[in-house]
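Note that one protein chain of the assembly has been removed; the remaining protein chains are unaltered in position.
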Amino acid sequence: MAGQVKMTAIASRQSKPVGGAPSTAGTAPAQVVTIKQTVVLSQRWKGSRNLFPALIFLGLFFFAPLIGLLLRGVLEPTPGLGNYEQLFANSAYARVLFNTFSVAGLVTLFSLLLGFPLAWAITLVPRGWGRWMLNIVLLSMWTSLLARTYSWLVLLQASGVINKTLMAMGIIDQPLEMVHNLTGVVIGMSYIMIPFIVLPLQATMAAIDPMVLQAGSICGASPWTNFFKVFLPLCRSGLFSGGLMVFVMSLGYYVTPALLGGAQDMMLPEFIVQQVQSFLNWGLASAAAALLIAITLVLFYFYLKLQPESPVGANNTR
Amino acid sequence: MSAVIKDVAQQPQTLVCLRNLNKHYGDFAAVDNISLDIQDGEFLTFLGSSGSGKSTTLSMLAGFETPSSGEILVSGKSLVNVPPHKRDIGMVFQRYSLFPHLSVRDNIAFPLAIRKLAAAERNKRVDAMLKLVQLDQFAHRRPSQLSGGQQQRVAIARALVYEPRILLMDEPLGALDKKLREDLQDELRQLHRRLGITIVYVTHDQEEAMRLSQRIAIFSHGKIVGLGSGYDLYQNPPNAFVASFLGNSNFLRLKAQGNAVATFEGQLLSIRLTAGLQTGQDTLLMIRPEKAQALSVEQAAAQPLQTGWNEVSAKVGEVLFLGESQTCAVLTQGGTAMTVKALSAAGMPLKTGEQVRVRWATADACVYTQWAESDLNKAAGAH
Partner (left out) sequence: MLLTPNAMSPRLRWGLYSVTGLIALFLLLPIVFIVLLSFGSSQWLVFPPPGWTLKWYQQFFNNPEWMAAAFASLKVAVLTTIFAVALGLPTAFALVRGRFPGRDMLYGIFTLPMIVPLVIIAVAVYALFLKLGYTGTLFSFVVSHVIVALPFTIISIINSLKLFDQSIEDAAVICGASRIQAVFKVTFPGIRPGMVAGALFAFLVSWDEVVLSVMMASPNLQTLPVKMWTTLRQDLTPVIAVASTLLIALSVLVMFIAATLRRRNEARMPS
């Protein structure tokens, strides 16, 4: 889901298709007396043949393995819901779930707090400085994830620049432990998620008519009230969709937690990999994966609810 | 008009024949049993509002839509199962539809390249086309570097370069502003006269249809409801829908009292001799605003009513000055609204609230015995 945001950044801007009356084909029921039924059918499925290559590919290499994986959760080692029971009953595993949700929550909060001013400034100054800010956001988003995580690893380590700077300034006496624990994970992931807040939020803000805010202040609202009663509610859809997306992405992130986190404070994705690679416990891994997918899809459903526009559009008229 | 009369006199041959053509989308009939003969070399316009079936009919001619049933014959041969690229029909699209990645020259050469014509012949023909549409200097530009009118000329050149017998044009001037549109309409008419090609033109603009075509087919709800020269369709509309669709019209509801007499709001009027009228039958009278006259009471007293004319009393609602003409909206005693139009030069010294006498010649008013209420509504015609 990061993809949609990543792409709007570079791909040509989406605009409405030009012209054309709304199509009546396809929606109409296929019951015409005068026409041969085959004609109607071929019309109804016109162009669908082209879907087969990609459908077959995804079916073989994506859906089949995914379903296979999910099935293992109820089949291995013995058929039943044993794996799920274990997942919720064992306190160590419950701890993993708790870590996952609290990290995702914190990351969402921090990236919202840091992303909001950035989106606001970019909207205020769309050219010049704002354009540069936007480029920085895009650069950071499209720069190798591994490279940035490695960088944070070096920056945050006990002998790293940040600890040294803080000690030189006399704020702390001994190095803070900022890597190989949840602090490192939250810092690194908040950093990575900021662009995913800024871009949708900036789009929402750019769509707000400045006159509405002027109207607010003419009606006697102080800047303070105007901000909380007019501006913030207008940004709400951007804040919600951005925040929701970051939350979902954070739940499923593997690279950053694996590198910046510690062995004790594991998150769900690491847990799944560990169960598969170290313990060969496919059943438990599968149960955890099913849980993660379920949460992801439910949240993604809400995310979609916030985006009313049809992605494929109705531009198939002549 | 003279062109029309000449053509009719020559008895031209039928080139395209549409026979009981239907196009259904599910339950919806976009084209409903259309039959039409298109003469060789004529300029025929499909006129109608959006959704009336005119564009679908054109698409079936081009081959982009397959008829649900019916036949399309060109010179007697069926075209229904011929794919569009083998029909040898030229087409100009609504939004020019030039190939954005090719130069003007390559755009025009495209149909010839596809037909694998020798380079020398290809160049010769493209040069001739560039000259015809006066775009010689722009040959190496990209379409995006041309104005809308120039782009449209390229589209026309591209459609003509392979010398098709039929040229289809789907609202080709719709995107241009009024002045440019009129210039291109004149060019198009001259082009047609010079090349003698058969043109089928689709538009929703009735003035454009009048200006360009020898015959007009008026589409409504997937049917052709009127076919003929612009003059005939305007002066003697075949039905109330065509009357209200083309230009402005006044409709009076009458009760027939014989073949040539009817009552309007209790008053006897003479109407055109119409066979089969029964006493008491509901009848509709249509008078064009410019065929009616509005006279003040004094004027009416000074000019006695001639024979073959009718007169009703009314009250002036509003007088509008429109430049070359003036209109006067009046209300009859029975509450029927009418509009009278006159050239400004003739003068219409009337004021709101005054009594007037509205007169018209019996021969100028059309009589209909069958109509639907929605026909009288100007905007009706689309689904």
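As written, the chain order gives the labels A and B, with residue 1 at the start of each chain.
Please note the rule applied: a contact is a pair of C-beta atoms (placed from the backbone, for glycine too) under 8 Å apart; a residue touches a chain by one contact, two chains touch by 3 or more.
Bear in mind the structure is a predicted one, so any value in this text is a computation, not a measurement.
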Sole contact to the chain not displayed, among A:83, A:123 or A:241: A:123
By the contact definition given up top, give the residues of subunit B that touch the hidden chain. 62-64, 83-91, 93-95, 97-101, 110-111, 114-115, 142, 144, 155, 158-159, 162, 168
Residue-wise, where is subunit A in contact with the chain that is not depicted? 1-4, 6-7, 10-12, 14-15, 17-19, 23, 25-27, 43-51, 53-54, 57-58, 61-62, 64-66, 68-69, 72, 114, 117-118, 120-121, 123-125, 133, 136-140, 142-148, 150-155, 157, 159-161, 164, 191, 194-195, 205, 208, 210, 213-214, 217, 223, 226-227, 230-231, 248, 251-255, 259, 269, 272-273, 276, 282, 285, 289, 292-293, 296-297, 300, 310-313, 315-316, 318
